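One structure coming up, written as structure tokens, with questions to follow.
Removed from the display is one protein chain of the complex; every other protein chain stays in position.
And now, chain A:
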């Protein structure tokens, strides 16, 4: 295995439609749902596509594979036009049939042909393209060896474990020598060990095949381990696009924040450089009139890059960085920076502690270590003071695209 994505394209690197990479810019509506997304992936690059269920991730992949035809837009792979659709004369419409696209698509289910041996499964693509049986089998055997699956060659798919099946399915997909590889939640049906082995195989693909790889996943770990660049797809739109460390390290959407396991608050910047969030209407006018956060965590814009007063900004902090204490009723609740009072709405066990949901700020969670939880005498409805050190808060100006 060569060492993972070699980063043929820098983060967000431009790939033109005539380049060797994948450029998909498609719009497709299915019922009330509308997908409108553009992704570009360079050869040898793995792009992770993160998003909640129903965000359009699979539709995007199927539009590239040709099993879903977009309403408008285009798909290019290696400068080859696979789809061009949209307004205009019918002669301008263009769709390459799935079997001629050279797009490899691997989903959650390996879907190995049950009536063929592992070897014949891997040899299928070559034989379908007219290669001689002997040559196709020899090539398939070599590929199985490369994937460490040689000893399974003569088995039937049903005799393999789920992880083995999925690895054979990847070998079969790559044996077709695709010009782009699409992976649709390839680890979702695997146990932890099998997923790790599969992840290792996939990490070697860009180095050996030099093709663009699109990895759809709901697991941030996949993105962190495999992809230098990630996009977040939400409600059919690209909500974030950038280096994985940036997309997950400083999320700009609640989904990405939940994915990364951090709290995200969005508000405007006041004259003290704090992100100010208006109290939620459900707070009955008492409790938390304002929620103000000042940040100085590494990665936070410093000095010259501080967001201007009045502009939109986001603050990100970890649930475990918040300190909780019994509410002090004499202290003024309002206007305190990095400090707020809230009512415990939910309590949920997490490894090593308790996760607190706050009634007034339903988007936030706070993790309290077990020992602290005991001394706090936690019950739902209890009033607590929460504080967070500025060093733990990362503040950013929000890109305009996020505030649709």
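Definition applied: a residue touches a chain if its C-beta (ideal position, glycine included) is under 8 Å from a C-beta of that chain, and two chains touch if they have at least 3 such contacts; residues count from 1.
One rule holds in what follows: contacts and distances are computed from a predicted model.
Think of the chain that is not pictured: of "ATP synthase subunit c", "cytochrome-c oxidase", "Molybdenum transport system permease" or "Electron transfer flavoprotein subunit beta", UniProt labels it "Molybdenum transport system permease".
The missing chain, though absent from the display, is touched by one residue of A:125, A:247 or A:344; that residue is A:125. Touching the chain that is not shown, out of A:74, A:117 or A:173: A:173 (per the contact rule at the top).
Note that of A:105, A:170, A:232 or A:266, the residue touching the chain absent from this view is A:105. For the chain missing from the display, the contacting residue among A:59, A:74, A:117 or A:165 is A:165, taking the whole complex into account.
Of the options A:47, A:65 or A:118, the residue whose C-beta touches the omitted chain is A:65.
Interface with the hidden chain, as seen from chain A, comprises residues 65, 67, 97-105, 109-115, 124-125, 127-129, 156-158, 161-162, 165, 172-173, 176, 189.
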